[in-house]
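This report refers to the structure that appears directly beneath it.
All protein chains but one are shown in place.
Showing subunit A:
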Amino acid sequence: MKGEIVLEAKGINKYFFSPEKTQVLKEVTFQISKGEFVSVVGKSGCGKSTLLYILSTMDTDYEGALFIDREEMNTKSQKYHSKIRNEKIGFVFQFHYLLNEFSVLENVMIPGLKLGKYSREELEHRAMEKLKIFGMQGHALKKANQLSGGEKQRVAITRALINDPLIIMGDEPSGNLDKKNGDIVFSIFKELTQEFHQTLLIVTHDQDFAAATDRIIEMEDGRIIRQ
C-alpha cells in the first residue's frame, strides 16, 4: 500500500564547526511514502538525531534539499517552518517533554489551539477521544508532571497526533522507558499505522522494535548504508 511521497531528503550534508569542522551527515537521500512505518537505526553518534532535527525543520543549517508534502522547505521562512511543524509534523522526544505548567488535556490541545482549525470544544472532544485510545482519559485533568514516564510518553504521542499530522517523527521514544512501557509505545505505533495509516519515522536502538517496522534505514558514520 505505497502511497504518495510525504517526505523526501535529497543529498543532505550537515557540518558542525565546533570544536572543528566535522561532517556528521553525508549525502543523505531517501523518501518516505504515505502510510509507511520506517525505523532509523545505527550506532550512537552516527547522526540519527541530527537528521531528525533537520527533517522536522527545527534545524535549517544544512546543505541539500528537503521536501515535506512535496513542498520544498529550504527556501521557506522560519515562520513557515513553524506552521509546517504545527500542521504536518508530530514530534515525540526521548525525554517526555510535556509542558509542566499545563494539565494533560491542555498539553494535548495546545498544538490544536495553535492551529486554530477546530473550536475549543471540538478540540477538547478530539483530545479526549485520542487520550481514550491510549487509555489515558482518566488522567486528563492531572498536571503533566504528576504522570509516570510511560504515561507521559503516551500523552506526548497523543499530542503529536492532535492535528492529524502528515508524519510523526520520534527520536528514541521508548529509549527512556522500561521494557513494558517500551512495548506499550511500540504497540501504539503499530496500531497507528495499521488502523489509521499514520506515517511514522522512528529512530531506535531497539533491534526488535526495528525488525517489526515496514522498513529500516540503517546509518553509519553519517551515511545511509541500507534502506
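What we mean here is this: contacts are C-beta pairs under 8 Å (C-beta built on N, C-alpha and C of every residue); 3 or more make two chains touch, one makes a residue touch a chain; residues count from 1.
Methods note: contacts and distances are computed from a predicted model.
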Protein name (UniProt record) of the chain left out of view, among "ABC transporter", "Cytochrome bc1 complex cytochrome b subunit", "Rieske domain-containing protein" or "Sulfite reductase (NADPH) hemoprotein beta-component": "ABC transporter"
Residue among A:Ser18, A:Ser44 or A:Gln78 that touches the chain left out of view: A:Gln78
From A:Leu99, A:Leu141, A:Ala211 or A:Ile225, residue that would touch the chain that is not displayed: A:Leu99
Hidden partner interface residues of subunit A, rising order: 49, 53, 56, 58-59, 78-79, 82-87, 91, 93-95, 97-102, 110-111, 113-116, 159
